[in-house]
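Removed: one protein chain of the complex. Kept in place: all other protein chains.
Presenting chain A:
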Amino acid sequence: MEEKETETVDITQPFLEAVKSLTLGELLHDPSFGLFEAMSAIEMMDPKMDAGMICNKGKRTIMNFDQAVEANKLKLEDFSMKELIGITDTTISCLVTWLEGHSLAQTVFTNLYLHKPSAIVNKYLKAISVITLKQVDVIEECVSKAGVFEEEDFQPSVYGYNLAAGFSDSKASSMLRECEDEIQKNEKRLKSQRSQTNGLEAGDIDTNTELEEISALLARLKFLRNLHSLLLHVWKRDNLNECPKLISVCQESLAVMQKSMSFGLQRDLQDTANFMIGFELYVNQRLLPPTFPRSTRIKSVDEAFSYMDAFLQRTKTILKVTTIQNFHSILEFFNTFSESQPCVLSRSLLQLLYGPLRFKKPGLEDMIESMKESVKTFIAPPVLTNKTICSQNREISECVEMFFDRCANPFASLLMTCGHNRARQRDRLAHMLEEFANLQYETERIDAYIHSLCQVDGVRQHGNCFSNWILYHISKLMIRYVLTGFELELYSVHEFAYIYWYLYEFLYGWLLSSLSRAEAYVAEAEASTNCEKSGKKASKNRAKGNKSKSKAYTKEILLIQAEQHLAGGYFKVMMGFMNDKRLPLPHKEFDNESVRYRHRFAAFASIHNPSPVHYLQYKSISDISAMQPSVNLYVAAARSFHQARQYLEVIPGSEKEVAELLKIAKTNFVVVKLLASGHTKESVHPPEFDFSVDPHFPIIKVK
């Protein structure tokens, strides 16, 4: 870094003089000096606070690329295989550390070779350096564009470093390919040498190691090149059908890399000055904001490779989104993927593959089309199933278009919401509920209008088809909002009762009634097509489609019913525990359940249909329970868990989710039975709730 000529003046004395006019504790400050300023203020030169001081600790001078080369401290050629492997593995570790939310300055750019790759003489290292920069470039673009990160997820700043702008993507790729070819030739030569000497010479062991090192390096080059290419394909959203192949090449290479980690030069974790050839951990210390030094521990190679392994697996998963047609399935896909708590990069890639708010391919128009299809299969609105209605009445068709246009934004935002990290999602879901409440309000009007326009002989009633579809989604959102609270470990045990009560008595119920209303509409539609059938020729395909759809319905309904009864089971057990005084309750003085309840469900306040359930309703139920013998409550809970089990057992197929819920229902049934028989009644241990099998429905444990 070049430093400008500046004149340094010692102000110690004048400062100490001036300070004398202040009394003890007095602070001279700007009127706008608030908490933020106070918290980020540092005491200069205090090594615990002043990031710049790290450079001044110790005698060691921190050198940048040019300085290090000048001082003969950074070699540019004559690398051993061991060194190349070590540098590459450390670079990948830095990349992964960056992807976990640290700054580039403290991760990737601690590798001095990346500051000036064109100056590197060794062609392998040069290619590795260039492709790494290219990867940083495309990753930064992907994540920034997708826009589903927060400051804790990802730091996009490249601190003005050049990301190998002088090399095109294809150039970078061909540089690696050249190296790979050369290495492969070498490998062949060595192998033929070995077979000539027949494996009897003393040099044989050397050749073996050499061969192994060669294939270790080769795997790394392949990995880097294919990973880059994979990212580029997703970024450009072209030739996506190439991706699975790229992923499997990456996976194969990674497997070799994982077995050959020990061939690389190992990091010195004790001595930061000799961390790894070419790395200077503090080289960018002055680029960091002058706040407290954020500690950055570079991931171990093992951790980094495992990350990559999982990342490739995730990428494989998200590519499936491109084959989904049904909009409900897309929503479900986003949801399920998000539940696995994926990394910021894979979350971003998914948005690139399906992010109609930001990207054109597929864009909002495509999304609207698939929404129409989904609504059609969900509830069969006459205006969608019967083409003639719309073609005969322009006003109707305009209303329908208006409805879907109006839906596009909230639903597309919902997809984006799923892209954020789980902790942030909860807040965003609350916000989505407001948006959906507005949408619902307008939908009710649109429904009424369409309904009035459709009063034609021989046409099914429109009723409130669209509103029912919206209600279905709102109920799902509300359930999700409540459930994420479990997942993020937000609820205290003494709150479980009203949380599960709300789920059991209302949320799942609303969802189920929207589904059964939809089912009724669909049945009506089928009946009317059957009527037509007797007149005209019926299409066989249609009938088949409907049948398979109602099967999917059944499964969804059964699962919801099972979850509803699980929730009911917990509510009743909690009531029993409460009666038996087995739950630790908060200190009386500031304990106020009604206030807590109101705030916990505050996010539902914006929704008018179904309207939020008041605390008093819960209170009256829990008061009634309090008057019952606990045994009755445990018996009732056992019945609920048993019912849940019955629903789960008739779900066809053998999905993991179902099997897990089944295990929970069965175990809890047994535990609750024991409780009903008076088992552990005198226990002083509070019950425990084990969420390890499922994040929302715990296994109850009593001692």
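The rule is simple: a residue touches a chain if its C-beta (ideal position, glycine included) is under 8 Å from a C-beta of that chain, and two chains touch if they have at least 3 such contacts; residues count from 1.
What we mean here is this: contacts and distances are computed from a predicted model.
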Chain left out of the displayed complex - its UniProt protein name, from "NEDD8-activating enzyme E1 catalytic subunit", "tRNA (adenine(58)-N(1))-methyltransferase", "Tubulin epsilon chain" or "N-acetyltransferase domain-containing protein": "N-acetyltransferase domain-containing protein"
Hidden partner chain, touching residue among A:592, A:617 or A:677: A:592
Touch criterion as defined above, residue of A:42, A:211 or A:583 at the omitted chain: A:42
Touch residues of chain A, complete complex, unshown partner: 24-25, 27, 34-35, 37-39, 41-43, 46, 48-49, 101, 150, 152-153, 292, 294-295, 421-424, 426-427, 488-492, 495, 584, 586-587, 589-592, 595-596, 598-600
